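Complex shown without one protein chain; remaining protein chains in place.
Up next, subunit A:
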Amino acid sequence: MSQKKALIVDDSTVTRLMIRKIILDKFPNWEILEANSADNAKSVLVDHPNIDFFSLDQNMPGDISGLDLAEELRNKYKKTKIVLVTANIQDAIKNRALSIGIDFVEKPVSPEKILPHLD
């Protein structure tokens, strides 16, 4: 069985660090990949196309939001778990996320909020 992979996309180093640790504490064999923007995430995916879990920050520098990226990813990764992580869950964001079949997690992140999406 191949090693599972998670891609954490967030411009905050500390949030990436926290999500990385939360996942590895529970699933020490997972490979954790990181990106600090949507564009950077796309570059990572060129070398690592098989991802089992995406954690996407909503507000990042650049023109592509987490939700925009989620929509692109959902078209390609039909069954992969995608979670939108945001400090501000507005109804419009929530509704769009639900309509494209992704979950959301409100910051601050914690094991209780992240892990149920990996099980």
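Please note the rule applied: a residue touches a chain if its C-beta (ideal position, glycine included) is under 8 Å from a C-beta of that chain, and two chains touch if they have at least 3 such contacts; residues count from 1.
We take it that contacts and distances are computed from a predicted model.
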Record-based protein name (UniProt) of the chain missing from this complex, from "Oxidoreductase FAD-binding domain protein", "Chemotaxis protein CheC", "Heme exporter protein B" or "hydrogenase (acceptor)": "Chemotaxis protein CheC"
Option touching the unshown chain, where A:Asn40, A:Asn59 or A:Thr80 are the choices: A:Asn59
Touch list for subunit A against the chain that is not drawn: 11-15, 17-18, 21, 59-61, 87-90, 107-108, 110
